[in-house]
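Taking it in order: structure first as structure tokens, then the write-up.
Heads up, one of the protein chains got dropped from this complex, but the rest are sitting where they should.
Chain naming follows the written order as A and B, and within any one chain the residues start at number 1.
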Amino acid sequence: MDLATFAVQLLNGVQYGLVLFLVASGLTLVFGILGVINLAHGAFYMLGAYVAYWLTLKTGSFFAAIIGGVAIAFVAGLLLESLFIKRLYGRDHLAQVLLSYGLILVLDEVRQILFGKDVHSVAAPEFLRGSFRLTDNLSYQNYRLAICLFCLAVAAVVFFVIAKTRVGMIVRAAAENRDMTRALGIRSDRVNRLVFATGIALAALGGIVVAPLSTVYPGMGDQMLILSFVVVVLGGIGSVAGAAIGALLIGLADTFGQVLIPSAASISIYVVMAAVLLWRPNGILGARDL
Amino acid sequence: MTDVALRTTALSKRFGGLAAVNDVSVELVTGEIHAVIGPNGAGKTTLVNLLSGDLKPTGGTIMLGERDVTRLGAEKRGLLGIGRSYQKTMIFPDASVFENVRLAVQAHGAAPLSFMRRAAGETALRERAMLALVKVGLGDRPRERAGALSHGEQRQLEIAMVIATDPKVALLDEPLAGISGADSRAMTAFIGQLRTGRAVLLVEHDMDAVFAVADRLTVMADGRVIASGLPDEVRRHPAVRAAYLGAETVA
Partner (left out) sequence: MHPVVARASLIILLAAAAALPLIAPTYYLQFGTKVLTLGILAMALNLVVGFGGLISICHGAFFGLAGYALALAAPKYEAASLWLTLPLAVGVAATAALAIGALSLRTRGIYFIMVTLAFGEMLFYLFHDNKFAGGSDGTFINIKPEAMLFGVNVIDLDKARVFYWVVLALVALTILILYLLTRSPFGRALTASRDNERRARSLGFSVYRVRLTAFVISGALAGVAGYFAAAQFGFVAPQMLGWHQSAIALVMVVLGGQRGVAGPLIGAVVVMGLEEYLKGLTEHWKLAEGLIIIAVVLAIPGGVQSLIARIAPERHDD
């Protein structure tokens, strides 16, 4: 492959990785601080995309879709936490797996009721359409670049919050030793609710941002769920920095896998995951076993 | 000739920058109770974890007799004859008292993971398990749910599990914690009997018990050994008095 093609694939891989990071960081936060495994995380990604489609249709503005979508997701997260999720704290994983599975069934059917089974496309905002030329034959979509920048901006905010604020300190402590953090009593109802809502909102944001790139379809949540799980496992549960590394790895592995060995592309990421786990059973930046 | 059952040489365990156990060399001799004392955070439990295989050392070696067991995990060490009781009682709470000890015997039996229930082997197993239970004084209540026992009784059960496997080395991590009065004296006397035919490491805070049974005494502080030897010598050691026994009245 020549340099230009390589460059494009590299950019694609990075962009994919950045979106993965967005979604996976929400998942790892929810697990890291709240200790809850949420299988429905992918469903929120999917719903984010559908809501983006609907809002863009109704308001004509993609930006309204972003803001509206995130707001709706955030409020939904607050509601779900106070109704269901908070009953899962401290309960065994099996209960969490099943409850979140039930939630998936519910959310999937809600999508069915509201939006049907149809596949949709969402138009990117005017000024971001088109692409810029890399060479005579290759160009790169403006929108993809915009996604990269946007995700980087969100990532920067997330990292800032984690590194510099009190809430962030709790996140870091919880990633290292959740039981200890809990034992120290550093938790309050409101923080939990906010964390969950933020996690959900991040997933939805991922879906919204991705919507104009390809189609909005019912199964997109499932795929994203598995991928974000792989990213979280790779990076270490609770570690946002780990999620970043994992996301980039997966984004690049999948992109280059599709190009280099298309028939085995679907399993390339799992091969990467298996390899990492053999080396570090708790993920790259996960808590090391004693 | 002293029979050294377990020996560590320059054993260390670091967590990041912190050395929880630093350059510790101790010997456990068969027929002796070797007590390890020290203030909280001295590294006593970490040392026990290193000896039992629950933790892997970052430096140093551990020899079980002639065999280097430094890199072996807890399972292998258990089979080679190192038994351990935990600070926080580790039993199987939902199983019966008898089943707890039976499991210990099963693990050391001929076919611990066999798919078949063999009647002949079962009888021998049962006898060994009951024997251990009787020795610790729980022989009259084998069918009770282990989780329903009192704290002290659970500790007794755990000791039964340890001795049921007839270990060469018994590591006891604060066996008297949470027990007091007559029960404590009974348990101390029992621990004293354990030394027959095996080497016992005893980590304890209860000084009365320690000086009642210890043949050898090691004092740790900040991960290091600050004194080791016969109990009477150690208790007179100036560094020890300063670091640990200082404010307490030792009879």
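We adopt the following convention: a contact is a pair of C-beta atoms (placed from the backbone, for glycine too) under 8 Å apart; a residue touches a chain by one contact, two chains touch by 3 or more.
Here the structure is a predicted model, which means the values were calculated and not measured.
Contact with the chain that does not appear here is found for just one residue of B:Leu79, B:Val134 or B:Ala189, B:Leu79.
Here the missing chain is touched by one residue of A:Val8, A:Val23 or A:Ile37, and it is A:Ile37.
Among A:Leu57, A:Ala156 or A:Ile267, the one in contact with the hidden chain is A:Ile267. For the chain missing from the display, the contacting residue among B:Ala10, B:Ala111 or B:Val134 is B:Ala111, taking the whole complex into account. Counting the whole complex, the residues of chain B in touch with the unshown chain are 52, 54, 73-76, 78-79, 83-84, 86, 90-96, 98-99, 102-104, 106-109, 111-117, 126, 142-143, 145, 161, 165. Residues of chain A that touch the chain left out of view are 31, 37, 39, 84, 87, 91, 93-95, 97-99, 101-110, 112-113, 222, 226, 229-230, 232-233, 237, 263, 265-267, 270, 273-274, 277-278, 281-283, 286.
The rule is short, and it goes like this: only the chains that are shown with their structure count from here on.
Centroids of chain A and chain B (each the mean of its C-alpha atoms) stand 48 Å apart.
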